[in-house]
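Handing you this structure, nothing more for now.
Missing here: one protein chain of the complex. Every other protein chain is in place.
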Amino acid sequence: MLSAYRLREEPYYRPVGDEVGLFAAAAAARLPMILKGPTGSGKTRLLEHMAWRLGRPLVTVACHEDMSAADLVGRWLLEPAGTVWQDGPLTRAVRHGAICYLDEVVEARQDTLVAIHPLTDSRRMLPLERTGEVVRAHPDFLLCVSYNPGYQAAQKDLKESTKQRFGALAFGYPDPAREAEIVAHEAGVEAALAARLVRVGAASRALVAEGLAEGASTRMLIQAGRLIAAGIGFVPACTLAVATPLTDDPALRDALAALLDAQATG
Amino acid sequence: MLSAYRLREEPYYRPVGDEVGLFAAAAAARLPMILKGPTGSGKTRLLEHMAWRLGRPLVTVACHEDMSAADLVGRWLLEPAGTVWQDGPLTRAVRHGAICYLDEVVEARQDTLVAIHPLTDSRRMLPLERTGEVVRAHPDFLLCVSYNPGYQAAQKDLKESTKQRFGALAFGYPDPAREAEIVAHEAGVEAALAARLVRVGAASRALVAEGLAEGASTRMLIQAGRLIAAGIGFVPACTLAVATPLTDDPALRDALAALLDAQATG
Amino acid sequence: MLSAYRLREEPYYRPVGDEVGLFAAAAAARLPMILKGPTGSGKTRLLEHMAWRLGRPLVTVACHEDMSAADLVGRWLLEPAGTVWQDGPLTRAVRHGAICYLDEVVEARQDTLVAIHPLTDSRRMLPLERTGEVVRAHPDFLLCVSYNPGYQAAQKDLKESTKQRFGALAFGYPDPAREAEIVAHEAGVEAALAARLVRVGAASRALVAEGLAEGASTRMLIQAGRLIAAGIGFVPACTLAVATPLTDDPALRDALAALLDAQATG
Amino acid sequence: MLSAYRLREEPYYRPVGDEVGLFAAAAAARLPMILKGPTGSGKTRLLEHMAWRLGRPLVTVACHEDMSAADLVGRWLLEPAGTVWQDGPLTRAVRHGAICYLDEVVEARQDTLVAIHPLTDSRRMLPLERTGEVVRAHPDFLLCVSYNPGYQAAQKDLKESTKQRFGALAFGYPDPAREAEIVAHEAGVEAALAARLVRVGAASRALVAEGLAEGASTRMLIQAGRLIAAGIGFVPACTLAVATPLTDDPALRDALAALLDAQATG
Amino acid sequence: MLSAYRLREEPYYRPVGDEVGLFAAAAAARLPMILKGPTGSGKTRLLEHMAWRLGRPLVTVACHEDMSAADLVGRWLLEPAGTVWQDGPLTRAVRHGAICYLDEVVEARQDTLVAIHPLTDSRRMLPLERTGEVVRAHPDFLLCVSYNPGYQAAQKDLKESTKQRFGALAFGYPDPAREAEIVAHEAGVEAALAARLVRVGAASRALVAEGLAEGASTRMLIQAGRLIAAGIGFVPACTLAVATPLTDDPALRDALAALLDAQATG
Partner (left out) sequence: MLSAYRLREEPYYRPVGDEVGLFAAAAAARLPMILKGPTGSGKTRLLEHMAWRLGRPLVTVACHEDMSAADLVGRWLLEPAGTVWQDGPLTRAVRHGAICYLDEVVEARQDTLVAIHPLTDSRRMLPLERTGEVVRAHPDFLLCVSYNPGYQAAQKDLKESTKQRFGALAFGYPDPAREAEIVAHEAGVEAALAARLVRVGAASRALVAEGLAEGASTRMLIQAGRLIAAGIGFVPACTLAVATPLTDDPALRDALAALLDAQATG
């Protein structure tokens, strides 16, 4: 079951602290987990790593405000033989012992969040109100959610009664040496270039104080590195992969351009 | 009927006052009940205890603002032989004599709340307007609702005409000795550690005056205890299970860290 | 027809003034009626009494803002032989000569309210726009609506063109002697205890000036009386059945507690 | 066709001015008509009279904000032989030559109002967009709409491009002598009593300056008259049929009571 | 195809300037067109004239805010043999070479407006996303939209990316001599009376400065002329056909009455 959700190869993951051990202990205690941190800080990567390590399928659901409880839990379909129930991604994970990952959970509506309550206390069950069935969670089932505290609006927050059902790990950007190691490995570039890209990233994060919504993620630096590896120049590659996506504001665009020029010559 | 909703083993419950006797008297008088109190203060536990004690199934519905009356009462399904009515969780409880528990009832829309009115006065009936059937309540049927007065918004309150149909019990945090007893029993840790965890909980509740939305529930303390029992250190376990889930505010995060350090060495 | 909606036994009703005669005259003139008054002041009881007295079924619909005209009038259902029309509660009452009672009518949307217009003038007909049928009202059909002027929001009011189609009766709390008589009869308690409960009710109603949303209804006093009759003490019974449901405000909770203590010793 | 919508007997109508001749000329010119005026000022009565006089069925639709274009024009129904189109009330009137009366048209949404545009210019056609059919209007088809300018909110007004497709007649309250004649005829009471009721009506209309939303309509006075004819006293009958429905404001209620007392003794 | 949408007789049209030649050139260049101008200024008439002249069917859609893209493009219907696609009015026009006229286009929602984008650039195609079909436009297909800049709210405007896909013609009221000619021809009245009616129209348009929403259209003057031709007096005919529909404001009503009196005697 759920073989499409099993990782085919070991995902690259470079630990920052004791997060692997803590996550494993929480999983053993069946404690649902919140992963918090900025875009591209490695939340999804840790989960992929843990899914591989624990040998469990990983069912990811990108949350959004139009997602209904039925999108998670399941719905009735009309078949020639009548209406047939179809499990949603959460129900499949609950039945078959996957890690269910609700990405950007604060985007979801309240009905999503309360639907998971009976799965997060000692009951570990999912009542399918539309069928009358009560699904007892598989022992391997684990619920994880993520959000970015940086741009989480006041009106989009987890309810206290939801938060208190979870443990949590907080993520930040990796330190420069570790980030350069990741960029070099993922983009296939040499260490010096990776270090220059990491300096671009750090400088862009400093622009948050000037009004930039968010600095460049490690992912953006890797994308720039790949374009450079394919023969594009440093400035055009970083403009395309980092500066232009980040902002439409003329002053910030100029600041980012200056910052690229500063690294252009290594 | 409703065997999936019968408790399989006696739930652990540590009474705080005369709530068991009062609830039993209200149940005997068929008085619908409101349970009020903060997250994790034992409202659900009391209900599970009473369901076990009274030998009745417990049908729990987590309320949310997208829940319609049909989600409670039932709906028509299209089957090969035509449309077939399917009872919702409330109707099943009414017919077969269960306790129906509407958790966080103030989250529900008005149609949910008025749908229960004919069940809460001398009529004790549920008119299924979509079928024309009038279901008379089973003698064992009991309606219970809960909410948390602490973070209940002004616009989310029970209507007066709803409130006046119910009796109510108010819950608070247990006193330190009793809370330590619960933490020790549930987490499987010794009394001294449980007492340290309870001091963490009390200190976190004092931070509400500093802007924390809600202090740590007994449930959070139990979760921290379990991680410690599994070999995680006191501070990392409490950080993961208590401090990180509770807040994203830097000042409050520092205050929680200080508070953990204060208990770290017992 | 509508036998499920016929009262099985004569409901207890203690008249306050000439409301029985006035209602009977309005019913004879086929004048639709508004019943106004606070929660638990006897509006539903009068209607049950009149339904029994006039020998007509009573079809009650609890109004709410998600109720559509289809919930009142009827809808198409898909059956093996095709779509089949199913009368809603209003249409059943119109066809078969019941009293149709729209409880808390100001909660309903405009489409509910205008759907009843052709039933409330000389036409006395209900056009089923979705079938093309025009249902002429049975001679015994009577339309009644109720609302509570006390907490009726400005934006939730009957339209003038609706109001002017109705007669109206206004309800208040019964005077102390009559209320004590009702409490004693309904709760099965003796006169002295009933008088103490009635003093609790009157004192709670005086707290409206201090910010309480609404004072205790007669129904609440009866519920307290029943618990006392079952062996619960005066203060715990009144706390559970009156004070705790009424408010979450600490000052009002203290005022209610003081008021119970004042009556605790008779 | 549409026989259910033909009037069975000649409706009583007491003309106020030349409105019968003007309406007949507009109908002959196929000019769609707006009838404006307060509640109960005779708009519906004139239409019933003209429908009888012109020998045409009268299809009345009470407009509301939840009414969709499909409610007017028609919809697809699922039948054993597949989906079948069912004409709505407007389409039936257009095909078979009825007067279609949209009561309180400003309550309807824009889609209702623009759906009638092609019927109100030289095209006189109704495109059924959901079937692809274009229905040419029967020569006897006439469109009439009504609204009450008195409590028509700014945001609920006909669009200019709609207004300019219509002629219009304005209605007010009848003068005292004519109103007394109507009340006496309709309620079956003698002239002196009718005159007293008409004075109650006029006095209530003067209270609009004091904040009353709208004065008593002629209809309300007739309802009071009928109760008096059935044996109820003057003051209780007028209280039930006029004063209590009109307001919940204590000061206005007292003013209405004083006004009834003034007429109580003739 | 689309024969129901072909004009049966040549529509009367009195050109104001070179609009016929300009429109013909735009049609030859397949340039989509916007027609702008006040109510009744001849936008629809020009289109009917051009449809007749170019020998193309004219499919008119009155836009409104509840119109969905499916109302324009088409939808799936359930038939005995399964679901069957039914083209909407736009798709029919695209396939068979009609002029598709979206009347009051700014009332439509964004999904309507972007659905037409691929039809208005060099692609001239309509992707039916719900079927997967891509309909290439018939060479004779022409898209026209209209709106009234006078009462077009700020939040209801075409998007720049939509506007820039269109050419546009602006319409105003005809000059007095030409308007009198139109009124005389359409209402069947003599020149002197037509001139008086045209003076009424001009005077009403001057009242816009006093707060009138919009002056009388040529259409209104024609309607008044027809009533006069049928024997109604000048003032009652203009009151019914012009003054009463235009306003409910007492001061403006008086101003319109004075203006009618001034023309009453020729």
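Every chain is named by a letter (A, B, C, D and E) in the order it is written, and numbering of its residues begins at 1.
To be clear about the criterion, contacts are C-beta pairs under 8 Å (C-beta built on N, C-alpha and C of every residue); 3 or more make two chains touch, one makes a residue touch a chain.
Being a predicted model, the structure only gives us computed values, none of them experimental.
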Which displayed chains the unshown chain touches: A, E
Hidden-chain contact residue, picked from the options E:Val134, E:Ala177, E:Ala206 or E:Ala251: E:Val134
Which of A:Ala184, A:Leu246 or A:Leu260 contacts the chain that the document leaves out: A:Leu246
Footprint left on chain A by the chain that the document does not show: 4-5, 39-40, 44, 60-67, 71, 75, 77-81, 86-89, 92, 103-104, 107, 148, 151, 213-214, 216-217, 219-220, 223, 226-227, 230-232, 236, 240-241, 244-246, 248
Residues of chain E (touch criterion as defined above) contacting the omitted chain: 18, 22, 25-26, 28-29, 31, 34, 36, 68-69, 76, 78, 81-83, 109-111, 113-115, 117-118, 121, 127, 129-130, 132-134, 149, 152, 159-161, 163-170
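The definition used in the following text is that only the chains that are shown with their structure count from here on.
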Chain-contact steps, minimal, separating chain E from chain C: 2
Magnitude of the superposing rotation for chain B and chain E (Cα, nearest 5°): 180
Proportion of interface numbers common to chain A and chain B (over half same, under half different): different
Between chain D and chain B, distance of the C-alpha-averaged centres to the nearest whole Å: 52
Residues of chain E engaged with two or more neighbouring chains: none
Each pair of chains that touches, named by its two labels: A-B, B-C, C-D, D-E
